[in-house]
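One structure is given below, encoded as structure tokens.
A protein chain is absent from this complex, but the other protein chains hold their places.
When the chains are written out, they are named A and B in that same order, and each has its own residue count from 1.
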Amino acid sequence: MLRSDTGKLSLILLMTPFVLWIVLLILLPQLGITFVSLREKIGPRQYEFGFGNYIAFIQEPIYWNTLLRTAWMSILVTVMSLLVGFPIAFYIAKIAQRRSRAGLFLLCLIPLWVSDLVRAFGWIVLLRETGLISGALQYVGLVNGPVEMLYNDVTVVIGLVYTVVLFMIVPLVSTLDGMDNSMLEAGYNLGGSRLTVFRRIIVPYAMPGIVSGCIIVFMLTAGSYLTPILLGGKNSMWFTEQIYDQFITRYNWEAGATFGVLLLGFTSMVIWLGLKLTGQNLASTVAKD
Amino acid sequence: MFDLECENLVKRFGPFTAVDGVSLEIPSGSFFSILGPSGCGKTTLMRMIAGFENPNSGDIRLKGKSVVTTPPNKRNVKMVFQHLALFPMMNVGENIAYGLRCRGENKADITAKVASVLERISMPGVQEKQISQLSGGQKQRIAIARCMVLNPDVLLLDEPLGALDLKLREHMKIELKQLQSQFDTTFLYITHDQSEALVMSDNVAVMNGGRFEQIGAPETLYHAPKTAFVAGFVGDSNRWSGTVSSIAGDLAKVTVGNGLEMVASIGGARPQTGGEVEVFVRPEAMQLLAKGAATAMAAMNTLDGVVDSLLFNGAASRVLVRTQAGLLIEVVHRMDAGQVRVNPGDAVTVGWAHGAGLCFRVGG
């Protein structure tokens, strides 16, 4: 029939941008770096297929140490963001008055749109030897000379949490916002203590938001570049730095692609594990907001 | 001449048959309702008439012309949607003018027609209002005006009163009926609410499981249902299952529950002796008799019992009687209108004429 033909035609038309986008910009490029990562350079313009790049990665402790360090710092940052962000999200969604709620949420959103670079720059201005905090401490008399607070792991974690915590708060607020207070009332009414209500009602209800926030935060942290480099300095040992280094400084695309595939494989695995453990899926969490 | 005819319409969704061989004919200028529980296929039927679904087989004719292959925006049936579907991004005037603009009529005509239709629904001068400023009943009327301004052959209404509160719904029933006679257009009304269908319609089709059970005037459906489904769905009934112990002419003697016997007239297909039947008796066909007063009155069923509770509801007040066998019977009994006073616990006899009950064979 005529109508089903036009239906098919419009489906194809709607599908075209999607297919072009996913195939040309996502799938083929990923295959591309996988391909390059399996290519060993044995001479100028001479290549050979094999796992040589991966073997080189395993044989060089500094590489996989960097990956492990990036991994555990990312997990640490994710957990800290959840711990720091959850009370804030709960406050905004459930405790604040109607009117201040929108304001607080906006306050949360505005830094979200400020570039990482500006935020990292702000931390530098605050924390370096000649920075505001050092100056304030000297003024008050707590320390005698200038203090350098940049270039250590604590600062990197504080800076990373700062960069990503809003991505935790936003999905949490939108999930908690949907929770009816009468559910909490019912929980208390049926004899629940604060702890049981929190554990049995609030956390399960917020789970999609928690998982979604954790996925985004973890991915952003593991893939971040500016914050660890600028706040951690030369010795920050961040894996993305290795990738940029191979690509830009050493022009060794094969090694860089290998690192890229490893980073992607690693983050995908952690995200997949997180989804499996919590019984969620990508569409129900990340796509919710 | 019929405004709308459907012939053997069938619509399947995968293995599920939503509409199963439905035929209907609606004479010009009448108010026709399709009454059925949710999921009976009435909405699918209406969507086929409007052109939003294609039937698998069968034909739909508007004023005698088949429209099965006509796209929905070319059919001259207009529809009032369940939630009205007034366009929130346009004001009242633009909503009403929408269809006229689509037809490409000129500006002056449109303005005049919009003003005149608003006049007819007694809401003159509201063109500039936003939809959100209107009350529920006003939105209802605007939705009808938006269709009527296009002079449709048939106006379809898909449970438009469902979202209104009870008081307004009662009011709108009367108003809809008046609008229909005022516009003198054929209305096809879909509802699961039997009182809406009975009050407003010239004819009602009772639909169940994708088929029409019975088409008829409201009184006919109420007093002479042809199937057990219609008897149960239209109006309130006491309903019992039992077996036929004997048949005499149009009357069957039925044993219900723990050996209670009653006589009822046979509706629909004739049951066999010993066959399973369902018996329906309307509460208003029954009366409370003083205990023992009317023993063995001719052509009357009587049951002894005890008043269980009084259900006061103004003109629709009832008494709930529990028989010795444990059956609960609803009887219309208006103590405020002079009938004898009873209290819970009083022993009473419930009586009704043999012909007042109807029995239907189980399984068609």
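We adopt the following convention: a residue touches a chain if its C-beta (ideal position, glycine included) is under 8 Å from a C-beta of that chain, and two chains touch if they have at least 3 such contacts.
We adopt the following convention: contacts and distances are computed from a predicted model.
Matching "PD40 domain-containing protein", "Biotin-independent malonate decarboxylase subunit beta", "ABC-type spermidine/putrescine transport system permease subunit II" or "Glutathione import ATP-binding protein GsiA" against the UniProt entry of the left-out chain gives the name "ABC-type spermidine/putrescine transport system permease subunit II".
In the complete assembly, the contact with the undisplayed chain comes from A:108, out of A:38, A:67, A:108 or A:210. Residue B:131 is the one among B:34, B:92 or B:131 that touches the chain not shown. Checked against the hidden chain, the listed residues A:54, A:91 or A:151 yield one contact partner: A:91.
The residue touching the chain not shown here, chosen from A:9, A:42, A:55 or A:117, is A:117. The missing chain lies against chain A, touching residues 11, 14-18, 21-22, 25-26, 28-30, 32-33, 35-36, 84, 87-88, 90-91, 94-95, 104, 106-119, 121-126, 128, 130-132, 135, 162, 181, 184-185, 188, 215-216, 219-220, 222-226, 230, 240, 243-244, 247-248, 253, 256-257, 260, 263-264, 267-268, 271, 281-283, 286-287, 289. Seen from chain B, the chain kept out of the figure touches residues 50-52, 72-74, 77-79, 81-83, 85-89, 98-99, 102-103, 130-132, 146-147, 150.
Note that only the chains that are shown with their structure count from here on.
Between the Cα centres of chain A and chain B there is a gap of 58 Å.
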